[in-house]
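I have placed the structure first, in the form of structure tokens, so that the comments after it can refer back to it.
Heads up, this is only part of the complex; the chains shown haven't been moved.
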């Protein structure tokens, strides 16, 4: 069992806001992140896949395939988008980095499995100092 | 003459859009950056100041003072904001990194001069791969 | 269960020295790190916390709260300090990165628990190439 990682990047706008709360309560909990006009980030998505070495290639899985899976199924949906408005798989959900990582897991898990490997971790870096990791359970 | 640099970071939303153009023309020129619902970035602002060494401190200018000047006059206005809507000094201007760097120069130049030093360069990194430098002329 | 990370930075002086050993033995084992006049580093502290998503916020724990916990209880005690002299929680201990990480764990573990989450890992990067991780057991 060996682990391979691929990083991709995207730039998106979002806001953290609970529609069941008052404006004041939102500002108290989410602070500047509740700005109704949105703010944004350069996110770095790191996908870790595990599996055994294929004796014909020396690969767990071709990283070029993994790159295409991530780009076509995640990056194209979120890059240069507004996570609260433009992204179908985030509709009606909090656009916290935690929830975004969990939703990306749901998209990637079956696609990686089709290539005979297992999704191990979805990591999102939101800023230089803040990040999230999800291992699927 | 010696040069000192201070980096600060902010996260903001923006969109690139020319209101005198059609939607199609905007999409053609600005591509995904024209998304009407905004996207965003983690910007890194690097401010370079030049001057002579103060013989009492060994400093061109106290970097703590420079940090406060940048934070109070720039970062507080742009961090977790929408550059197209929330930022008075960008009103009616393109929110390209170029224009943003030039406007930040106008704010910082006299404030640095008050401390007996000269503003040399305003640099903005918008993504890992894209950046801008402005030297004031 | 999802994991969130927050990075903070501090700059400190220290020396590695065993007072039960001769000067020669200290120099032999600790090399340049035994310099009696101290040397120093920019340390990066990465704190990982795990927990379940709060359905009202989409957060494991508010990263702003985590930032304040780390800054008030760790960074303020170690930043611009001498780890061998100025830091009460390191008194009489080796100031190796390993021991420092373990002592930071003891400080942060109950404070994170008060916020309904669990401390998962304390990581310290001492230089570009040297780091330590502690998981609490």
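Going by the order they are written in, the chains are A, B and C; count residues from 1 in each one.
Going forward, contacts are C-beta pairs under 8 Å (C-beta built on N, C-alpha and C of every residue); 3 or more make two chains touch, one makes a residue touch a chain.
Because the structure is predicted, anything quoted here is derived from the model rather than measured.
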3 chains shown - copies of the sequence in the complete complex: 6
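Here is the rule we use: only the chains that are shown with their structure count from here on.
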Overall pattern in which the protein chains touch one another (line/ring/star/complete/other): line
Distance between the centres, which are taken as Cα means, of chain C and chain A, whole angstrom: 28
For chain C, residues that touch 2 or more chains besides their own: none
Residues of chain A that touch chain C when the two form their complex: 16, 18, 20-21, 29-31, 93-99, 101-102, 128-135, 137
Contact set on chain A toward chain B in their complex: 9, 11-14, 31-33, 35, 37-42, 79-82, 85-86, 127-128
Contact footprint of chain A on chain C as seen in their complex: 1-8, 48, 53, 56-60, 62-64
